[in-house]
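Every protein chain but one is kept in place in this view of the complex.
Each chain carries a letter (A, B and C) given by its place in the written order, and its residues are counted from 1.
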Amino acid sequence: MRAYIIRRFLTLIPILIGISLSIFLIMQLIPGDVVSGMLGIEANPELRANLEKKLGLDRPLHEQYLSWIGNAVKGDFGKSFRTDKEIFPEILSRFKITFQLTVMAAVISWIIAIPLGIISALKRNTIIDGIVRFIALLGVSVPNFAFATLSILFLSKVFKYYPPVGYAGLFADPAKNLKIMILPAIILGAIMSGSIMRMTRSSLLEVMRQDFIKTIRAKGASEKVVLFVHALKNALIPIITLIGMQIGSLLGGTVVTEQIFSIPGLGQMVLTGINQRDFPVVQGSILFIAFVYVVINIIVDILYTYIDPRITFKVGR
Amino acid sequence: MDWFKTLIKEIAKVIKGLLKDKVGRIGLIGVLIVIVLALGAPMIATHDVTEMFAKSKLKPPSGDFLFGTDDFGRDVFSRIIFGARVSLKVGIISVGISATSGFILGILAGYYEGKTDGIIMGIMDVLFAFPSILLALFIVSVLGPNLTNTMIAIGIVSTPVFTRTVRASVISVKSMEYITSAKSIGLSSIRIILKHVAPNILAPFTVQATLALSSAILTEASLSFLGLGIQPPNPSWGSMLSDSRKYMELAPWLAIAPSAFIIGTILSFNLLGDSLRDVLDPKFKL
Amino acid sequence: MKRRLILVLSVVLALSLFLSACGDSKQPQEEVNQPVDSEQEVSQETDKPQVPQVLKYGTDAEPGGLDPHTISAASSIRIFKQIYNTLIDVDDDMNYIPELAKSWEQPDDITYIFYLREGVKFHNGREMTADDVKYSFERVLDPDTAAIGVSYYDKIDTMEILDDYTIKFTLKEPFAPFMGNLTSLYGAIVPKEFVEEHENLMVEACGTGPFKLQEWVPDNRVVLVKNEDYFEEGQPKLDAIEYYVMTDESARLAALRTGNVHLIKLPAASLPLVEGNPDINVLPFQTNDYSYLGFNLTLDKFKDVKVRQAISYALDRQEIIDTVYDGEATISGFVTPAMGRWAIDYASKDLYKQNIEKAKQLLADAGYPNGFETTIAVGLFDDIRNIGEVIQKQLEAIGIKAEIQNLETGQYIDAWSNKGHEMMVGRNGAGTDPNRSVAFFFSTTGSANVWGYSNPRVDELCEMGMVTIDEKEREAVYNEAQELVLEDSPNLFMSSHMDYFFSRKEMKNFTPSTFNSEDFSKVVIE
Partner (left out) sequence: MDNILEVKNLNIDIVENKSTKSLVENVSFNVKRKGSLGIVGESGCGKSITAMSIMQLLSHPLKATKGKIIFNDGSKSIDMREANSNIMRKIRGKEISMIFQEPMTALDPLFTIEEQIAEVLKFHTDLKKVEMKKLVLEMLTKVGIPQPQRIMKNYPHQLSGGMLQRVVISMALILNPKLIIADEPTTALDVTIQAQILELINDLRSSYDTSIIMITHDLGVIAETCEDVIVFYAGQIVEEGNIMDIFHNTSHPYTKGLINAVRSLGDKETELFTIPGTVPVAGEFSKGCRFAERCGEAMAICREKEPELMEISPGHNTRCWLYNGGDTNV
């Protein structure tokens, strides 16, 4: 297994280099640059020259890129042009927040989606199945910012409730942290649950039609055993694939929810970075997101081998 | 010309199958309504989409303004109707882009494996690793913010999902006997792909297409929320919804109308996708 | 089978624990000196009313950095305005009032002598002296700092320290706006050793102001705590100010309603939402901003003044104000009404009254009988986007088909600075001195004159304005300059709007005004 993990990490390197090169090129192509962003209307040629020298932007492009990559390999993602602060610690502390939100949202979506998916599979083509499928479709078709704004308004008008302001770390002040994170997590979780519900239902029905289910029943197994021991485990693979993809896409995708609930996550950092053309911030954070995304894929692949003995490490994606 | 006739016959059969299934019926009707709205927009709309009635700003739904007016005093009903045109166009063209490129790349990667598979999937990994909203943001800010660029951006963003779906089905279809038998009688690989592999991955492909249509509309809405979607004053459901957020309390009809239509359209596409999957692939009859 | 499941779970758990533990678990505290937990401890010490004297302010943008000399973003200025002081300040009637300098004299046109307050302490405890004043301006003028206010102070020839509390400035030539420029935070007084030791004022701060920086969690909040030994007696009454970044308007309003924050800013459109709400007071104040429609004068169609004037006649400025600001704004030029005597009366000018016939006539004379196609670039703020949409509609009446380009932040700023547009809607602050409002934007060498506009007479007037010390004469100079720019119409000016603070009823003694919109020195929380 270790060889497999090392091989997967090796394939990570070309991807990361590919991403970092493409970000660098795109950042040059986009109109606007960090200096005019910082100076705003005060910009004049003299000020611009000073600032560009201070930020090292007067060096030729390839030199800028190579020096950045040189440090990045050593873990030093450089400093933000705007705030002059070290980027890597900033990414880590923000990643913890986005990761916590993602995990909470994922768990909430599993709690909602998997039982409902099972129920709608068992009670196939009944009204309950219809209702559950409708809820699932609703989850898939509601834009998250509409859902978020609606819930904020509803809670604050009707229940006079608004999550406490000012983010607190999970370990620093757990009570306040959970109060802040629970609402956005529920909203993200509800939206994620739509597709998981549909996937659970279809893959469970697929498994229930297999021959070995008949054998198990012929052995005298109760429906509970048939479902929870055998059917669910066999249905797990496509569900885990979907969850892996969802968690991956959430890492950058929570930017809308983070913005509405003003949670200092990674998505928002990238968005501000792009707006301010703060190249090291954008480069560092997207590379980190890509790295975590591939790590999650590796974990999902490893989970496969634990669930299904037929899948061995030589089988690729 | 016979393949054309078979195609028509095939489509007729699919539609008949859809109508039989309750879910399919609802989906089909929903989609048809949206198409009719989009095509017949000029006839249906009651006002000019950009006309500003300064004295009737933020008015609730009434006789002459069926869905009320927005903060510029423009008629929401007409904007919704024309919005159908935009959202449908965004959906269809962006899915067109991602479906075709995903189809070709997926088949190449799935069928040829080895180096081609490695390279194509490597690029797809790079695109996958980029969070979709941010990738779209990049493309739109490089090409400039207008509707066509939004469509291209959404198209590129959803290509990897298509490629992966197509590749997965090609690999599973490839291992089946009839492909090896086709190879054994010396068919050239292109013919095998077109004649045998392609038709058989149609079912998961069409399902993926309907899902991509709904996510395209959602992505357009999120892009508008981040201020990068369609250019004012032309309306799209996404931009109307994101603009309405400020007035959700003062003028809720501004948010209700677009969200209802967005949810309705996506619901119909997904229902259509579900029953299409059953019709196209009897094995899936659940 | 069970053994495997445990293994899988442990992998996932280990990963999440590792990640969340790798940074130190407590939020990084960048406090300057001993950490004060703003909530509990402070209230026991003083005999203040039981309620913790902490003002929670929901702001709309993340500060871009805290170095007063290099950052011009409003979201940053509102914070370091509480941390740093300038030599002198300006009241609402544009008169200079003492701050760090208790008095000053001006022996001749090019020398200014300032007598500093004694016993003023920096946040690191050291007493402020003339040395720090000299060091601060040297830092601004040093190219390595890349300071923004270089053009404000580059007329300084020498700075002589007469004694610990007296400093003499000698200018290269008479420079009337010098006093006005000294009120700007671009000339904030910073402690020498702190800057040298930390060499990065973006994230750390040490000034003489009423509040000290305690904590900054990016994209979330900035916490300032009371400077116990502030030189103004009995100020500030508050123990701490907590600025929360809440970009979403509905989230800000919800936080205010539920009492999670005491103060927020919202546009006029939200006024009806709080009508009749006993807990929320609305505090309007006139801003010093003006909205404009700029032309790219390098393009042929906009080189001709007749085209620009035609567009001016086509605009219905009152409809723009009604639609975009709910009527809560006044017609204004690039010297805003808030600048009182300096501003001419734009509303009464013929060019500012809608006259479609005249507009069409002018267009025909200029060779565009049935109009032309163009684009309007908008961005940054919602009101700018909305103005763009209204103008686009109004220009249709004279045959001009304008397409709106809603640019992303970086693109908008780039289009502005490199003429990447045809027409552009924007909003500027008129500043505290007419030289800033006129020369900075419309003299040929003004760094904000991105339109390619040049009028020798205006340049001459700007030069004169800088050297005329006598107020009455200066007024006449700038009036003529405004009339000329108005006539040339490189930009069409529209409105100067009102801004609105929404505050909880528990927040007392807070009256925002144009030039001092966030003075929390007398604020108390009940």
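Assume a residue touches a chain if its C-beta (ideal position, glycine included) is under 8 Å from a C-beta of that chain, and two chains touch if they have at least 3 such contacts.
Given the structure is predicted, the values throughout are model-derived calculations rather than measurements.
From the options A:I119, A:I216 or A:I240, the residue with contact to the unseen chain in the full assembly is A:I216. Checked against the full complex, the candidates A:R48, A:R133, A:H230 or A:R277 give a single residue touching the omitted chain, namely A:H230. Along chain A, the points of touch with the absent chain fall at residues 210-212, 214-223, 225, 230, 233-234, 307-310.
Methods note: only the chains that are shown with their structure count from here on.
The chains in contact with chain B as well as with chain C are A. Between A-C and A-B, more contacting C-beta pairs join the chains of A-C. Each of the following residues of chain B touches two or more other chains: 137, 141, 245, 248-249. In chain A, the residues that reach two or more other chains under the touch definition are 30-31, 149, 153, 157, 274. The part of chain A that touches chain B in the complex is made up of residues 11, 14-15, 18-19, 22, 26, 29-31, 124, 133, 137-138, 140-146, 149-150, 153, 157, 201-202, 205-206, 248-249, 251-253, 255-256, 267, 270-271, 274, 286, 289-290, 293-294, 317. On the chain B side of its complex with chain A, the touching residues are 121-123, 125-126, 128-134, 137-138, 141-142, 164, 214, 218, 221-222, 225-226, 238, 241-242, 245, 248-249, 255, 259, 262-263, 265-267, 270-271, 274, 284, 286. Every residue of chain A that touches chain C in the complex is listed here, in rising order: 30-33, 36-44, 46-47, 50-51, 53-54, 82-85, 89-90, 92-96, 99-100, 103, 149, 152-153, 155-157, 160-172, 259-265, 268-269, 272, 274-277, 295, 299, 302-303, 306.
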